[in-house]
Structure formats: structure tokens, C-alpha cells
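Take this structure, written in C-alpha cells, and hold onto it; I'll ask about it next.
The complex appears here without one of its protein chains, the remainder shown in place.
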Amino acid sequence: MVDAPITRPRTRRDGQFDRLRDRETSMQGKAKRGGRFLGKFLSNRLALVGFVIFAIICLMSLFAPLLAQHDPMSPNLRAIAQPPSVEHWFGTDKTGRDIFARVLYGGRVSILVGLGSALLSALIGVIIGVYSGYVGGWLDWIAMRVSEIFMSFPQIILVLLLVAILGQSLLNLIVIFTLTGWGGIYRMARARMLSIREEEYVQALRSFGLGPARIAYKHMLPNALGPIMVNITLSTAAFILQEAGLSFLGLGVPLSIPTWGNILNAAQDLRVLEQNWWIWLPVGATISLFVLSVNFIGDGLRDATDPSQQG
Amino acid sequence: MNKLLTTSIMALVSAQVAGGATAQAINDSELSDPRVRQAIAYAIDMETIAETLFEGAAIPAVGLTSDPANYPDGMNTYSYDPERARELLAEAGWDGSRTLDMVYYYPDELTANFMAVVQAQLADVGIDMNYRLLEGDVGAQIGGVPDDPVNGPAVVEWDILYGARAAIANQEYFNRFAPGQMPTVPTIDAMVPLVESVNATTDPEVQRAGYQEMEGIINEGAYILPLYYQQLYIFESDRINRNGAPYGNEQYNYNSAIETWTVEPNEDGEAVAYTNGAPMQFFEVPWQNLGIWVHSKYVFDTILEADGALTPIGGELAETYEVSEDGLVFTFTLQDGLTWHDGSPITAEDVQWSIEAAAQFPLTHPVLASTLSSIEGADALLAGDADNMSGISIDGNTVTITFEVLDPNVFLSFTQFAPLPSSYFEGADPLQLQQHEFWQMPIGSGPFMIEEARMNEFTTLVPFPDYHRGEALIEQIIALPSADGDANLIRNAAAFRADFGYSKNATDVPSLEEMEHMTVIPANIPYTRMFWINQFPRN
Amino acid sequence: MLTYIAHRLLTLIPMVIVISFLIYLGLELTPGDAVSHMIPPDAYGSMDPDRLQELRESLGLGQPFFVRYWIWISGVVQGDFGYSLAGGVPIADIFLDRLPATLELSFAALLISTILGSILGTISALTRGSATDQGLTVVGMLGVSIPEFFFGLVAILVFAINLDWLPVGGRTLPGYDSFWDRLPNLVMPALVLSIMMTAGVMRYARSSMLDALSRDFIRTARSKGMPEWRVNILHGFRVALTPVIVLIGFRLPVLIGGSVIIEQVFQWPGIGKEFVSAVRSQDYPLVMMVALFSVLAVLIASLIVDLLTAIIDPRVRLGE
Amino acid sequence: MEHDVALTVKGLKTYFYNNNRCNRAIDGVSFEIRQGKTLCIVGESGCGKSVTAASIMQLLPTLSRIEEGEITYHGPDGPVRIDALDRGGAQMRSIRGKEIAMIFQDPMTALNPVYSIGFQIKEMLMYHTGLGRRARHDKAIDLLASMGIPLPERRVNDYPHLYSGGMRQRAMIAIAMSCNPRILIADEPTTALDVTIQAQIFELMETLKRDNGTAIMLITHDMGVVAELADDVAVMYMGNIVEAGPVGTVMRNPVHPYTRALLDSIPVLGRGKDQEIKAIPGQTPDPYDRPKGCQFADRCMHRIDKCDEMPPETQVSDDHRVMCWRYQEFASNGR
Partner (left out) sequence: MAGDPILSLRNVEVHFPVRTGVLKRVTAHVRAVDGVDLDVYRGEVLGLVGESGCGKTTLGKAILQLVRATQGTVTYSGEDGETELTTQDEAGLFAFRKRLQIVFQDPHSSLNPAFTIFGSLEDPLRHYGVKTRAKRRKIVGDLLEAVNMRREAMDRYPHEFSGGQRQRIGIARALSIDPELIVCDEAVSALDVSIQAQVLQLLMDLKREKNLTYVFITHDLSVTEYLCDRIAVMYLGKVVELCDAEELYSNTLHPYTQALLSAIPVADLDRKSQRIVLQGDVPSPINPPSGCPFHPRCRFAQDVCRSDVPRLRAYRAGSGVHMAACHLIDQPLAD
């Protein structure tokens, strides 16, 4: 192939293009097909890394009893604040509990709070949003007003207010996060429905006289799942951070239950911060890594499901 | 193997000491069985906890009061003995089916850690326990007395309460053993006359005898489990010089002679000292928490003064004072020429108004309130039947107070009682005294006066030039709003912004001790952490 | 425009009243009240319950719920914000005291994050796919993934304690009269607070910029033969700005309560810190006012956002 | 003849590299645009007609490049090889807009919504003329007036959303014509518009061609438009120009089966209900999975084995060329 007298300087891209072109010529006719969504998601390196980290942390928490050699709750006053060792991989905390075990078991609760609240709020938001977005009417009006009320508060103020009203417990925290979180998903689902409502296949279904619930949940909902999933991942990340933040204010999950936030709370003590890095660094890193991985997944999902972001 | 041997020998020994044969439950609650309570006491290894978890900043307790002079001979220390605990439980027929509900009200991490350790140690002897932090109206959840003083049922909804008694007078520990006062303990007949006896005298010897007997009864029956004595940690930076003035119980008022202290001047040559204990939201009425706020200590002078152990040692605002033979009449004369910070004279009328207001102010410290309500005519005033207390009469600078019943703590109370300038409070409702605008910039009588107050940021104090003991030497005290247990105290200290102050928080102590420029001085205070064991059956 | 604003403000009133009622109702259902919080639990056992009841009643806590609510709301409507139950300080004074601190901190953070976020986001979008872009993306992700108080604590450890460059916290000390005196105190909290926001603004600016750059009018602009910077900045960035402004507008409520945790970490005497203690001590009137204020702030912020977008984007017409 | 050629394209290949695949969007096209004439490039979606325009303007997306071929602009200062210029360089920019201007399919999105129409016209003038501020403003008003926009003094400050679709396209043309370009590339300029508005726009373009001698390259999918406006026509299919020539020749005597099928498949107004329309079987191939030879072979009813090889461009006559192995058979027997 004789190059035309191109005077333009070759760039980094040109080499890349040449490779693609040559490959295309050699594999002519062998068109590959595959799930667009999965392919796009997998081709996003960060999302893949995020997913691997996410899976590792989730699995480790899930199988904590198999992985941890120590009981996360049993103190050992003869071995307090010990640095990491073969016996205690992440060292021990100020009551001599194994931090590795605590981080694993704490992950169970934190992930439960984060993911559980995100899923619950998604469930509520989607159920209401999908129906009211499609059907409209008084239900829509009420749901909209209620969500407006919830969304008129700065998030943290509302959370604190609800903590004050409902009290501190694991269940309450999930309820509170769900209450504060459903509005966003509701509005998103509703907005998606409003736009999907105009799609012609919905009109077609209506012209067949199918019931609104069936059209909304069976036919329209699957097409809104992309942004909903993105939203769930992002709220999971946000809720895990909020749990940590509330623990910092002393208003999170009761201290008797190990959560990442509760473990990290030890870093408030300046002396721990200065001298016992193993008490806060592993758990701080775990929270950050987990939230990071969830955010990467969310980003990957967004790119994979959003047709407007090609490339 | 070796350890097992030792513990079993110890168990044999202690089994002989505590003759548990007669002990049994007095009602449907397993916890009314003293053997169960003793088992709990044996199960907790307070020595090790104090040493490790509290890093030495706690002293394992024997009796309710921290003063060994109050203990009778042969107090059982209930030293850690899990084997004995198991035996006792077995004797009492503890079948492990009951999970004890432990509550506490300190939201700090150390307490949670302590709970976790206790939980593990109880589990070790076969007692399941869950713990939780009380929220909301804590007072209502820990108070309330059953109608039936033996069989209950309990008004409170927990089995064990981890709490404390911070007392100014020893009576505070025991007064609730009077019939129908205690939410957790069925009336102990032997205690009733003893409680009366310690309240009916000002004679320390008589009181002590009463305390010893009561400590003995409580110790034997393990009605309340004292855990450890909390010390108070007074800290100082190397810039401060007390010039011989005493360290004392910083929670209350005592003569710290702050006007004689000096501080190393800063770069600008100003003698500025930093402390903690500035108000966070508002200036609290000094009758409530007698000495913990910087203004309660340094802005208001009290009638009498106490030494560091809170023993009355003389007059502060009072020039002279005396109490009658029968202890029912207390007379004192104010010094001449005293003025408030605004320059107006301090009068006996101010004192009278203050006493009457404090008696009506609902949040007045209980010991103080108890003294003031013993004054003749207090009931009528409180009931609204009279405008004044008939028991108070003034003559020039002299105030005479007549008591209806003998109060054991008259002197003590007046070492803590600071009068307020009545002219600012004309027409004020004593119930809502705290809500009065006076407290936005209080006028006091002490060595320092408030210069500037920015809530949540700082409060500055400057010497009161006309102070009756002379103008203070420190030119300015900057008080930052950090309480004990607040991580900010340590950060401020690390940043050289804590020259003197105190903390009760055990985690603060090692941090402060590690700082080269800080000195920590423990002070013994009557402050005992304990388990209240609910011996009434719960529904 | 003015009538539009007036309209919008008027419609806020029923909303605010409904919200205030709900908060009041919620707080009513919680056990305890301000009086029970005035007493340390250690001392509770020694207090005389009858006297406390008297105090409750004198503070109006004994009255029926609706009466209390009515007294309170009618006061607020008349501009009387009431008094903090705990200390009796006029709530208006508390606001006057704390609000400047919160505004100072939040505005600083908003400023930093807006400028930094838009610049970085634009760079990221313009170098899409490059190492710079990916680096910025990962850093931005980290920014939103690390708990902010954790950042704050480590920052205190490093910059205040170990390096001694900046004060550990607080906002001011006696003699700090000017803004410049207080600046060192502001630096750390503002930076830490801005980290998360910067990351957010950056991500948003990036995708908004990418969106703008993919639009047809960019091709039109290129077809005019204009230099790339003009295409990117004048056409791309200008259009990308609208959603970014909207995002920042919705961050405005942070000015009132969103910096709660950072205020706590750095002992910043702002509204957020006040709110936490008011919630803890169940100081109803104060909690209510802060909550209402923050709600108002959100609603007014959304009004401001609408006005701003109307100014920036000629397509948006108010009132439609 | 040579002097009135405004632009020559020779053997142009432009490939796209999206999603790690290579799409040979244009695979060797040649044509020329004559001064004062309209060249219509007609074809179905995905045939590469818009890519051709983008290649000439060097407005290709990032993930694409001109592989081969020559694009020569015959400007007043002699020929310029556009394909050799840097995409964003000063030389290319001085050609864009000034020498070759372009209008786009959707006037809704092609105008920047946050700037007034006037601003967007003046921007062009600022870069390519030495006019002062005031003069630019006046010129913008003149341009709008000449595009038939009522009240140009007022409308010049209006934002695009206040214009109707037809007016926006006029404004687009005003921008394109503001520097009197020698070539106007119009990429489906009326597809988004109603027929009555389309007629207005065509009227305007005809006038411009007549008055200014502008060379127009009009991209369309509508044979009707070709018939109405074109002087020359090039029919594109899957990245090739399968047939090109003067409009009369190509439409009356099409020799490529695709051209013929295309003309046969559309109902023509005025031919009544009885006209016969013949559908083209099958569908356009996947660009990533193209036939090896003639791209139309799979759908062609005249297909022979030889069609597995790419047919060369062959001149049927001086100005009529075709890419088909069997063109001679069709050329002789007409339609």
C-alpha cells in the first residue's frame, strides 16, 4: 500500500489505526457479535477493576467466618493495640480484638447498610416512580409532593433529623437511608418513564388495551434499568460514606455492632491516629477502596447503558 | 494447666469466705439472688481492665465511696475469679437462658469498648449479655421506683445500668437507699435507719460510722457493683506557674487562688493562658454544674471557700461565718466594699435573693438544693404561698439563715454557692432563670470577668481590677469550648492551646502525658462508676 | 422576572409550613425533651422530678402539641424565631453568630471546588482518553470515595500536628479581627470540604463538556474555521456551563447544613455544628429553625438556579 | 474546462475506527465540483455521502482519518491539497468558512443555542474579514435580509430558539455565505424541514448559485431533489460512487443497476395510482461485514460471478462514469 504524499505528521493515533485496519483486513467476514452492554462494560478497564475489587471485598465479608481466624467481638486485654503480625494480620484494636476479623465482619454490616438501603430505596422509588410516571394522576401528584418535601432538605440535615426522631439502630439506619434515598431514584425513574412513555412501542401496547401496570412494569421498566442500576451503585457508595460520617458524629450504628464506620471512628483519637496506624488505615483504605470500586462500577454501567456516550 | 490449678485453689478459698448458703432470690428475678450478683462481680476482671483498657487511668473500686475510711473491715474485693463466679451461678441455679440487657449512657468509644470487654468476660462464666446505649430521655429511662418495694415489677426496662455517681457529699451515694427511692434495689431494712442517721448529723464521726455499715451491707449483698473510681486529671503546660496554689477537685469550686498564678508571656509579651471549659452554647447558671465551666469557677465567688478536697476552710465573700450549736442557724457577714464586676456593691439582699432563687431554680445541684430547701419557709416559698423565705434575715452585711431540719452539708453547700447580682433579675421567674438574658454576658464577683464570649469559638476572661484579693496576674484567659472526652482537647493541647484545665476522660490522660510540655496531675474525686443491677422482676 | 420570583417565594410558604409541621410532629414523637437534656445523667437520680415538671411547664413544654406548634409557627411567621430552650438565647442571635462562619467556610469551598472542578473537568474532557484524562478521573473518583472526616483527621495530623503549618481547628481567637487573621484557620477545612465537591464538579463538568463537544453546533463552529480554543471555550464550555451552574446551585444548600461533619472535625463554629448539638439536646425551637432555614435555603437555591440558568441559557424562559 | 473546477477529489478513502473496528466509510471516491454548478451526491443512509463532505472540510471525528486520495481545492491562489493540511491548522482554518462553507442537516442543533444569530454570523466575519465591529453588525443584518428574514435589525439579536426551523436554516445559510465562499457544501439541508419550507430553501440556494457563482455540493437522499436542483449527480452506495454524470444523463439513462433500481423504487408524483414501483430486495450490508467485490452485488438481480471482484470506475462517455461489470448491457437497452 503506497502512502499518498501526506505531509501531515503521524500521530500516536495513526499507529493504532493502522493496526485496526490491518486486523480488519485479515479477519474480513468474521464479524463478531456479543452482548453490547457486557462488551462495553468489560472493555472499560476501570469498571472491570472496580468490579473485581467489589467482588473480592464482598466475598471476603460474606465468607468472613472462613477467612478470619479470630472472633471479631472477643476482646483480648493481654494483646491490645498490637501492630500487624502473622497472628493478627491487621493488628488488634484497643480492646485486643482482631482488626482483620472486624473489618471483614464490619464489611457485612456496612455493605448491608449501603447496598440494602440503596436497593430498598430503589425498590420504593422504582415501584412508585414507574407507575406514577406512566399513569400520572393523583398518585403522581402526591408522590411528587412527598419527594419534594424529602428533597427540600440538605441530605445530612434530614438524616440527622431522622436519626433524632427514630433513634439509633441498624434497622433504623437502613430505614433512614431508604427514606432519604428513595426520592432521587423515584424522580429519575419517573423522568425515564415520562420519556419512555412517548416511545412508540408503548403507544402500540396501549393500542392493544394492555393494562397500565403491565405496560409500566413489564414493558417499560426494563428499559429504565440502566440508569436505575447506576443510581443504585452510586447510592450504595453514598450510603456507605454516610454511615461512616454518622459514626463519626456518634449517631451511626450502635457501637456494639462492628461496621466500617465504627471501626474507623477510632481515628478520632489523635493518639491512635499518630501511633496506631493499623487501627484506622486498613479500614479507612477498605471503605475508600470499596466506595471507589462501587463508583467505578457505576461509571462503567453509566457508560455501558448510556447511548449518548459512545466510544 | 498451671492457671487452672491456681484458679481452682482460689475458688476453694473464696467459697469459704462468702457463706452463700443463706443467699437466695427474694423475688421472681434471678438477679435478686445475691449469688448471681456476686458471680457478676467475680466475673469482671476490673484490675486488668483498668490496667489495659483504661491504661491505668482507673482505680478498681471496692466500695461505693472512694474513701477507704468509709469501708468496714473485711470488705470483699470480688477480685477476678471466674471459677467462683461459675460456682455461684450454679448454686443459684442460673441456667443461662436469660440474656441480660445492659444499658449505658456515655456515648464515647471507651465505654463501648468497656462494654465489649465486660460482655466477653460475662460470657466466659456463662452469662449472656447485650449492651446498648440509652437514647432520648435518659433520665426517664433510668429513674422510676416500683410500687411494690420487694416484688416490683421494675419500672426501668433493663437489667444492668452502667453509670456513675459524681458526688459532692457522701450522702449522695446512700440517700436513695431510703425506702421507696431506688429503681433497682428492693428496700433493705437494715439500710433505712443508717440513711437517716447520716443525714441527721453534722458530726463526721457519726456519719463515718454510718457509711461504714452501709458500705458493708452493700458489699456483702452486692446490691450495687462498684467498678472503678474515676480520677480527675488536672493538666498544666510548662508555661503555667501556680505559685503554690493547690490542685483540687476541678469539678467543684475550691480555692485555687488563680489570682496568684502566672503564665510565661507569649511572643508579644502578653500573659495569656489557654484553658478548656468555655461554654459551648450559653453561660450556664453556676448553681447547676458547680464548677465545671470556666465562668462558674473564676467569674463567680462563693460565700465560703473550700480547699482542694472540698473541706470548708474559710470565707470567700463572707468575712465571718458561724453555725449554732444545734446546727440549725447559720450566720455570715459579707466583706465590706465588695463589688460586682459592673462596680455596683454586693449586698446581703443580693445573697438573699440568690438563695431564694436557687431554691426555686429546678436545676440547682441536688446537694445545694437539699440544703436550701431545709431552710425555714422554703416549702412555703416553693409552694408559692410566700414571697420570701421566713428563715432568712438580713442585717446590714449580715445574713442569718435558720434551718427547719438539720442539714449535714451546710458549709459544703455554701462553699459552692455563688450569689448573683439581683438587680439584673428583677421580675424574673426563677423557674426560667437559665433563659434570662443576663446569661449572655454574666456579671460576676470573682477574680476574672468575662471580656468577650463567642459561643462555640472562645470566651476570654480578664482580671477584675477590684477583686477583693487583688488583681489577678494572668492578663487574659482564653477558654476554648472543649469538654472532656472531646478529641479537640487533645488537639488543642498538642497545638499549645491548653495551659491548664482538667479532664475525666481516661483516653485523654495518656495522650496528654505523652506531650512534653504537659503535666498531668491526678486528683481523687468522689466519682464512682458502677453497675446498678435491677433486682426487680421485669415484665 | 420580579413577579416570577414573588410567585415562587409565595409558593414556598405552604411547603415550608407543611415541612415545619412534619418536623415538629417527628420531634414530638421522640422520647425526652430539652429539660431532660439539661441534666447530666449521672445527676439525674438526685434531681427532684416535681421541680423538673414545673420547669417543663414554665417553658411551655407541658402544653398540648398543637398549641405549642401554633405558638411557635405564628411567632416565626411574625419574624419571632423564638429562644433556644436550653440556654434561652434568642435563635436569631444564634443564627447571626453561626451563619457567617458557615457561609465563610462553604463559600470558600464552593469557590475552590467550582473553579478547580470546572478547569480540571474541562481539561479532562478536552484530553479525553489520554493519560491526563484517566489520571484525573481516578483522582476525582478517589476524592468522592474517601470519607471526608477521614481526610480531615489525616490533614490535621499531617499539617497541623506534624508539620505545624496550620492551626488544628477553630475559626478565630481573640485579636483575630480581619479575614486575613482567620485565613489560616479557614484553609484546611475549606480545602477538605472542597475535595469532594471538586471531584463532583469535575466529573460533571467533564461529562457536560463532552456532551457539549459532541453537539452539532461544535461542528458548525469548526466549519467556520475558528481556532480550536475558541470552539472549545466559547462554544463548548459556554454551553457546558449551564448544567455545571445547576449542579453548583444545588450545592448551595451546603452553605447551611451540608458541612456538618467538617465543622465537627475542625471545630468550626457554624450552623451545622450547632444543629448537631441542638438535635442531641432536643432543643426543639432551635432544631426547627435550623431545619426550616436549611429547607428555605434549598428552595431558594433552586430558585437562584432557575434564575441563573435563565440568564445563562437564553432558551430557558421563566414561568414556563 | 479546468479553470472552472472548484474542487477535485481523487481516490478518496476515509476510514472510521470506532469501537476498535475499522469501517471503510468511503473507499475510493473521485469527483469534481464545478464553479456555479450544483453537484448532488445522492445515496441512502450510511453510504458515505456525509463523510465525503466532512472529509473535504476536514471535520472528521477524532477516531477517523483520510487514508488515501487527494482533495484539491482550486482557489484563487492556485490549487491547495486539503488532505495534506493539518486538521486544526491555520491554513485549513483559513479555507474553512472563507473558501468552502458548509450547512448541515438539522438547523435545530447546528446553531449554538446560547449565542444570538447575529453573534454567530459576526463570529465568522471576525475571523475571515477585516471588517470592524460596526461593519460586521451591518453586514450580518444585510445577510439576514438577503436570506429573506423579516425584520433583520431585530432578529439579528435573537437567539436560535426564537427562530422557526426554516428561518434557522436561512440563518445557517447566512453564516455560510457571509464570506462569499467559492464552494457551499449542503449536507441534507432540508431533510428536517417541511416541503413548503424546503421549497423556500431551494429557491434561496438557486438564487445564490446564480448570483454569486457559488459551486454547490448538495448531499441528499431524495431523487426528487436531485431532479430539481442538480447539474451533476453522483450516486453513492456503501462508500463508492457507483455512477456519476450530468443529471440528465444519469436520470434518463442510468447504467448502474443500483441507480436504476433506486429510480424504479420510488413513487413519482403525477404518475398516478397505476405506476409500478419495484422494491429493491434485501438491505444495505453491515459496514463491518461488506461484500468482497461490488457492494451492491447481493441485492442486484443482474449479478454474475465476476461481481465478487470490485468493478473499476469506467467512463461510459466523457462525463458519465459507472462502477459495474455489466454496464454496457444496460447502456444499450436503456430503461
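Just so it is clear, A, B, C and D label the chains in written order, and each chain counts residues from 1 on its own.
Operating definition for what follows: a residue touches a chain if its C-beta (ideal position, glycine included) is under 8 Å from a C-beta of that chain, and two chains touch if they have at least 3 such contacts.
Note that this is a predicted model, so its numbers are computed, not measured.
Here one chain is not drawn; of D:R210, D:R252 or D:K306, the residue touching it is D:R252. Within the complete assembly, D:V268 is the residue of D:A90, D:L151 or D:V268 that touches the hidden chain. Contact with the undisplayed chain is limited, among D:V9, D:I280, D:C307 or D:C324, to D:I280.
Residues 36, 199-201, 203-210, 214, 218-219, 222-223, 225 of chain A touch the missing chain (whole complex, contact as defined above). One chain is missing from the display, and on chain D it is touched by residues 44-45, 164-167, 194-200, 202-203, 221-229, 247-248, 251-252, 261-263, 265-273, 275, 277-281, 283-284.
As a convention for this text, only the chains that are shown with their structure count from here on.
Any chain bridging chain A and chain B, meaning touching each of them, is among C; the list is complete.
Ranked by how close its mean Cα position lies to the mean of all protein Cα atoms, the top chain is C.
Two chain pairs are in question, A-C and A-D; the one with more C-beta pairs in contact is A-C. Centroids built from CA atoms put chain D at 48 Å from chain A.
In whole angstrom, the spacing between the mean C-alpha positions of chain B and chain C is 40.
Among the residues of chain D, none is in touch with two or more other chains. Counting partners per residue, chain B has 135-136, 491, 494 as the residues that reach two or more other chains.
Applying the touch criterion to all chain pairs gives A-B, A-C, A-D, B-C, C-D.
Chain A meets chain B in the complex at residues 73-75, 77-78, 80, 93-97, 167-168, 250, 254-256, 265-266, 268-271. On chain D, the positions that touch chain A within their shared complex are 15, 17-22, 62-63, 65-70, 83-87, 286, 288-289, 292. Across the complex, chain C is touched by residues 46, 148-149, 151-157, 160-165, 167, 237, 241, 244-245, 248-249, 251, 261, 264, 267-268, 270, 273-274, 280, 284, 287-289, 291-292, 295-296, 299, 308-309, 311 of chain A.
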